[in-house]
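One protein chain omitted, others in place.
And then chain A:
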Amino acid sequence: MSDTGSSTRYLDQGKPPERFARGWHCLGLESAFADGKPHGIEAFGTKLVVWQDSQGGTNVLDGYCRHMGGDLTQGSVKGDEVACPFHDWRWGGDGKCKQIPYARRVPLRARTQKYPVVIRNGQVLVWHDVEGGAPDMDVLPPELPGIGTDEWTDWFWEVVPIEGSNCRELIDNVVDMAHFYYVHLSFPTSFRNVFEGTRATQYMASKGRPDVSGGYGDAEMFLKSEATYYGPSYMINWLEVDYKGFITEVVLINCHLPTGPDSFTLQYGIAVKKPEGLDEKTAQYIAKKYATMFGEGFLQDVHIWKNKVPVQNPLLCEEDGPVYQLRRWYEQFYVDVADIAPEMVDRFEFEVDTTKANEFWQAEVAENLAKKAREDGEGADGVANPEAEGKPQVMTGT
């Protein structure tokens, strides 16, 4: 045994990956690329160019022209093609150079890197595979019934560039039961993980913390959450929020684009099922409120990530989730398809014991409330908890 009770434990920070994960990655909302202009999206250690052609199809190529390296994202859309600002080479969505207006003919080898595109739930997904394998349609995230109709709000979509962290920090949250209490100020009462194939799921029930709430989330907010990663970077989080008996259905998309070994772009989208009897404006207000709440929740994570070190040998206690098994699952996206080991994709189920944690947290919350009551009684300014307002009480999935 490498560790005995007497030896000091060291952190193994490991070496960051040399490639980017294989799988479907979300570039953003389809509507964001529909203005007839080329758009630049940082991803996979390069920049991609995204544009919509005259048929309404979304095309994605490597952002740099194979001629002299011009930045296609600063070019223009001419017909169905993107034109380089440097020498006007025209590139089609199939990756072929279609036209060089000043040349007699186009070199046969004028092909650039194209990314297969699928539009799903109003979002642009691209397939990334360093081995150049065909896109796997079987592992696409599912279509969400009702989304895109009048029954749900539109997506509230946010983009947050993250510097100084590898995207695996974000993945780790799938199994991190206790951080929901400490970082996101919610209170997980049950917690379960299932990994199988290219999917990794977290099931969680939680409630708000009464000691730190500021009028939004509180002890009367109960949440049921089911969050599944479909591949390495795209999570759908189904949420059922019960606030004083008023139930709201929310879908949160949590996805990211790796941009470098220690940077990624976090994106998240929120859609809310419009509660019956509520007018459009109120439904929009609720959706926006959730979007703000989750946005702040991510920033709480980001603060931790920016200041922590990577760790390949986390030391776990009995109440922790299956970090090692999650990372074993995540590994499948970083090896060649031929090297995917059975244990990376075999079904694994894990039920976290939240009993002890809940006992302790109940007691801590009660103590905080008692302390607050004493302070209020002593005639403090009545601002019992100035920092609590607006903090997310129901952060989930991540």
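The definition used in the following text is that contacts are C-beta pairs under 8 Å (C-beta built on N, C-alpha and C of every residue); 3 or more make two chains touch, one makes a residue touch a chain; residues count from 1.
Criterion: contacts and distances are computed from a predicted model.
Of the candidates "Amino acid adenylation domain-containing protein", "sn-glycerol-3-phosphate transport system permease protein UgpA", "Succinate dehydrogenase cytochrome b556 subunit" or "Ferredoxin", the chain left out of this view carries the UniProt protein name "Ferredoxin".
Residue A:342 is the one among A:69, A:277 or A:342 that touches the chain missing from this view.
Screening A:89, A:181, A:330 or A:361 against the full complex identifies A:330 as the residue touching the chain left out. Although one chain is not displayed, chain A still touches it through residues 1-3, 10, 12-19, 21, 142, 166, 168, 194, 196, 199, 201, 203, 226, 228, 238, 310, 312-313, 315-318, 320, 322-325, 327-328, 330-331, 333-336, 339, 342-343, 346-355.
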